[in-house]
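Below is a structure I'd like to ask you about.
Yeah, one chain of the complex is gone here, protein chain that is, but the others are all in their spots.
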Amino acid sequence: MKPEALAKTGEPRPGEPTSREEGARKPTKRRDAMVLSVLPLYVFTFLFVIGPLVYMLVLSFLRRAEVWGVTLEFTFENYANILKPVYLKTFLESLKLACLTTLLVALFGYPFGYFMARQNAAWKRRIMVLLMIPFWTSSLVRLYGWIIIFRANGVLDGLLMALNITNAPLKVLYTYAAVVVGMVYALVPFMIFAVYSSAEKLDWQLVEAARDLGATPFQAFWTVSFKLTLPGLLSGIVLTFIPSMGLFFIADILGGNKVVLVGNLIQEQLMKARNWPFAAALSVVLLTLTSIMIALYRKISGVKDLEGLV
Amino acid sequence: MDDTVILQLSQIHKSFGDVKVLDGIDLSVRKGEFITLLGPSGCGKTTTLRIIAGLERPDSGRVFIAGKDVTNEEPNRRNVNTVFQNYALFPHMTVEANIGYSLRLKRVDKETIKKTVSQALELVQLSGYEKRMPDELSGGQKQRVAIARAIVNQPAVLLLDEPLGALDLQLRRQMQVELRRLRARLGVTFVYITHDQEEALNMSDRIAVMRNGKFEQIGTPSDVYDRPKTSYVARFVGSANIVEGTVLESDGQRIAFRSQGAVCLVAARGARLSPGETVRVAVRSEMVDLTPYASPELPYSGLDAAGGNPGDSQVGLQAVVKEKNFAGGVLQITVSLADGSELVASRHGIDSPLVPGDKVRVTWQPERAVLVDLEETP
Partner (left out) sequence: MRKKARFPGIYLGIILALMYVPILLVIIYSFNESRISSVWSGFSLRWYRDLFRDKDMLEALINSLVLATVSSLSAAVIGTLAAVGMPRVKLRGKSVVEYISTLPIMIPEIILGMVFLVYFSLIRLPFGMITLTVAHTSFCIPYIYMLVKARLVGIDKSYAEAAKDLGANEWNVFWDITLPLILPAIASGVLLSFAMSLDDVVISVFVTGVNTNTLPIRIYTQLKTGVTPKINALSTLMFAATLLIIMLSTWFGRKTTLSVKRRNT
């Protein structure tokens, strides 16, 4: 059998005609039964995914009512508001933090995923388990650990002063640095998984072949391994960059009120200022940014699913 | 063997998208017969089998099993069972559950299932393997379980899709013998698929050679091997050499034809050809004689030794030995002809006095050569 023919014959469905003429001749009940199986997903998706997203889009063009809720009045005001210096600054700050976070995550995570893929099977499994434990541990528990470390006269200060490196508490908690550490810490596993899953598929003989052909270790890495693990790295970048714009609770807990992300802004507009249309407009912009990144990723890497996502 | 037709295919056509896979297949299989569909991958043999099993619907044409039109019946309503190429043993079920599956679907009581399964296992010489998982079986054992699973239902026709394809050579040979024995014991009709001509020749009552969705020739192993109808069958089944030429004359018994400046002979076997027609002749390598050039020449003096053409031509093609290759117990000598094409002659034994570069004459006994592609020649 030809492979392409095999691929097409892959799913014979008795009860379901294989050719169109037969479809006309023999309409079947089974296909209707099959529709029932996807019905729950369809209903759920229309009601609770498409519905909310469409409403968000609509809402972002409505005017906020004086006291409560919205008025049915079309306006671009909400989008214009984003361009106000105070909000624009937040957006840019948030972008800057996201870039910094992503950079650090890539710097720490890429070698980890890469080295991990080069271990033998037993070690790979051990390291995977060791990674899964903190990854599956509640992010709040882990954040709390950082509070213990960073707070004034906390573990870090105690350590530094005991070693006579500093002689007064640094008070790292509620600073930009604390937020960055918290973000990197929370997001680095995503990068590791993404890089690992693409480095795992790498045929190491290719690297050996490159070395055999006269490449230095670095040249071999750069021309072979790096090129071939690029989809994983890119996927990791998308997987860290997107959440790092919205992880408001890390900024909240480790940064106090000093670091304001788009996420914090949306939350604030929603919960405190009760300006829903503005929050919706912010979300639309953030979502657009996200979509562009994912589309870009797909275009560059040619991969449909984000590597290491599931 | 019973003469009743158990399986009949008539004018089966099937395409996948733009690819025409089956192009008008006709086939009748008698009860108890072992028929093999032989052909290279992509020739449509698996699709034919799947259409018989009901896993595929033909675009047009009919399938009859035991006289009943089952073209639109579901696979579970046809009295045929399949031994799949990769065995397709359910990985989550024990050997016993695998074999008993069809009986369970029929709601046969547990005791009977148990008994039937153990009989089936005995038949394939795997008694005591009831509780094993497919994972824990070797390739040959999986093969046997797959066969047991397919015969437990007592199908009218057993379909086997390259069942020995995944086994190593030695095991293949052993399983060929076992399959033949099994068939003799069960008396079930076998429709067998393979791309291995040796396997086909060894096991079948009849062979249907397939090419591009059509049957090229259907016949007994000796029909197909000794009297191929087309150059394709001759090449595929017997790895024969094909020589092309122009008819010089015929005396009703033999036909003389000119090829590459030499004259060759072939038994006519009833074919009537007039001078000037193009012919194609198949000669299997073991039938090819190579004579060193130094030996006395054989001037051609016409079919009728008494008269005819004055002998300006030689009988036999002139060739140069190109290489020698020992494979599968025979020595293959490749020679190249005047026009650059190659011929293979095979000999028993490990070496021959001929060395590359030697000039040789290629001849054969006229009755060992077969005219092929007769319809195609104008």
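The first chain written gets the first letter, and so on, giving A and B; residue counts start at 1 in each chain.
Keep in mind that, in the parts below, contacts are C-beta pairs under 8 Å (C-beta built on N, C-alpha and C of every residue); 3 or more make two chains touch, one makes a residue touch a chain.
What you see is a predicted model, and the numbers here were worked out from it, not measured in a lab.
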- Indicate each shown chain that the hidden chain touches within the full complex. A, B
- Query: If the hidden chain were put back, which of B:L55, B:I218 or B:V247 would touch it?
  - Reply: B:L55
- Task: Determine which one of A:F74, A:W136 or A:F218 touches the chain that has been left out.
- Result: A:W136
- Considering the whole complex, which of B:P91, B:G270, B:G340 or B:G357 touches the chain not shown? B:P91
- In the whole complex, what residues of chain A lie against the chain that is missing from view? 10-16, 30-31, 34-38, 40-42, 44-45, 48-53, 55-56, 59, 108, 111-112, 115-116, 118-119, 125, 127, 129-134, 136-149, 151, 153-155, 158, 185, 188, 242-243, 245-249, 252-253, 262-263, 266-267, 270-271, 276, 279-280, 283, 286-287, 290, 294, 309-310
- Task: Just the residue numbers, please: which parts of chain B touch the chain that's not shown?
- Result: 53-55, 74-76, 80-82, 84-86, 88-92, 101-102, 105-106, 133, 135-136, 149-150, 153
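Heads up, the rule we're going with is that only the chains that are shown with their structure count from here on.
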- Message: Please tell me the distance, in whole Å, between the geometric centres of chain A and chain B computed from their C-alpha atoms.
- Response: 58
